[in-house]
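Yeah, one chain of the complex is gone here, protein chain that is, but the others are all in their spots.
Chain nomenclature is as follows: A and B, assigned in order of appearance, with residue numbering initiated at 1 for each chain independently.
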Amino acid sequence: MSCSRRKFLKSTLKGTLAASVPLSAFRFLSPAESRAATESTGTPGTRWGFIVDTNKCVGCGFCVKACKKENEVPYDAPVTRTWVERYVVTRDGKDYIDSPMGGRDGFTDPKIRGEEIPPEEITKAFFVPKLCNQCENPPCVQVCPVGATYQTGDGVVLVDRSWCIGCGYCIMACPYGVRFFHPVYRVAEKCTFCYHRISKGMKTACVDACPFGARQIGNLLDPEDPVAQIVQTQRVAVLKDEYGTKPQVFYIGLDKNVR
Amino acid sequence: MKNHVLRPLWVVLGAIALLLLVRYFMVPADFGVHGESFKLSFHRLSNVDDWRNFTVKYKGNTLCIECHEENVEAHANSAHAIIQCENCHGPAENHPDNPESLALDTSRELCLRCHADLPYPSSTARNQIPPIDPNKHNPGSACVQCHNPHNPELEVG
Partner (left out) sequence: MTPELFVHGLEWTEKSLYVYPNEFIYWSIQIVMYPYMTGLVAGAFVLSSLYHVFGQQDLKDMARFSLVFSLCLLPVAMMPLQFHLQQPLRGIEVMFTPHFTSAIAAFGIVFSTYAVIVMSEIWFVYRTYFVEQIGELKNDTSAAGSIKRWIYIILALGASDLSDKAVAKDKKAVKILAGIGIPVAGFLHGYAGFIFGSVKANALWMSPLMPVIFIMSAVVSGIALCMLTYIIIMEWKKFQAVLARGKGDETVLLLRGVEMDVMTKTARYLIMFLVAAISLEMLDLIFRGYTAMKSWDILRSVMFHEDFVKIFVLQYGLGNLVPFIMLLIPGLTIRRTVIALCLVLFGVFMMRWNVVIGGQAFSLSFAGFMHYHLPIIPHNLETFKEGLFGALTVAATPFVLFWGINKLLPSLDLKH
């Protein structure tokens, strides 16, 4: 009795195993997949890069407004794909930083978090727009446990909203704080360099919205591209170089106080 | 009786087989390494197209000029030429089909984004823009009552 049951169990298992082994082999080695492996997912010959000229930014916040509307990030949620920071440095070397609602409504109040800073004490003040750095070595992609975030062939880091499990590891791994949970879709959300626009030959919404030319996007692999030329010929800096993320957003006029 | 020690192992192998079977049906067929490395390019291929097909909302001045030529040209010759139509008029989306008319922002707050006076040194780019003190310069009134946004030199009568 027990012997026949065992036999039955064994043969069932063997059968399942035999069926599953080629099945799994198929999963990893299907011709479609190995072909896909050599394909590049982005526009060929393109590496998107971004220039932020902090000398030109006046803190109007039109970029943040446009970004939120263009990319359907709820307007009144305190999270945003791009934001503008204000830095006010006083005579004693102290810095005051703020970005109310990410600078969505611009900076119209001289007070920072309700604190009045005596104008005669201010030695320098400037605005710094921030967005995803689309790192060449993105820690957020490295830590995604399920392959829901990835880097396209043209260097943009995207999130698959249908596959993200919402663990938040990518949010934790980003040294720049550009990621957040989308308030409606409840998955990781980030700047896509307006992938839907740049892949149609348009500029990003924030670049278009900026009246002062403080933001530019371009192809770093094209020697004729203005952005590529600025990166090659001018002195540009990146944020938090020490993390080894190799950011592709380059800053002109970056101050040491910028976080 | 034969060796019973491997029994738990058979159970485990059965579970693994079951998992692989479920995986086969659950994972999209285009999921895999689509690029140089497993580290950066392991994803569902069609998601790239999902993002490419996202709706564009800000269409740019070139769309506006098709119908509102007069306004766009007047604006293009003013000091406000650097400001995109949609910054104040709102994203065009599929205007004039949908929405039929855009939600124009004529609020004082909109103008103050650039024109509110901030007491910063002249090195700040903001100082190139004519400033007003929002608390002293006709507080409470809309800027457009006096100023023509398409040509700020011109005061409304």
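Basically, a residue touches a chain if its C-beta (ideal position, glycine included) is under 8 Å from a C-beta of that chain, and two chains touch if they have at least 3 such contacts.
This is a predicted model, so every value here is computed, not measured.
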Option from A:Thr54, A:Thr80 or A:Gln151 whose C-beta touches the chain left out: A:Thr80
Of A:Pro119, A:Gly166 or A:Pro226, the residue that touches the missing chain is A:Gly166
Mind pulling the chain A residues that touch the left-out chain? 2, 5-6, 9, 74, 76-80, 83, 85, 95, 97-99, 101-102, 113, 130, 139, 142-148, 163-169, 171-181, 183-184, 186-187, 242-244, 259
Touch list for chain B against the chain that is not drawn: 1, 3-5, 7-9, 11-12, 19, 22-23, 26-27, 31, 38-39, 42
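In this section, only the chains that are shown with their structure count from here on.
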List the centre-to-centre spacing of chain A and chain B in whole Å, with centres computed as mean CA coordinates. 13
Could you list, by residue number, the parts of chain B that touch chain A in their complex? 10, 13-14, 16-18, 20-21, 23-24, 27, 29-35, 39-45, 47-48, 50-58, 60, 82-84, 86-87, 90-91, 109, 112-114, 116-121, 123-126, 128-129, 134
Under the touch definition given earlier, write down the residues of chain A that touch chain B in their complex. 9-10, 13, 16-17, 19-20, 23-24, 27, 32-33, 36-37, 39-42, 55-62, 65-66, 69-71, 88, 105-110, 119, 122-127, 138, 141-142, 147-153, 158, 160-163, 192, 195-197, 199-200, 202, 205, 208-209, 211-213
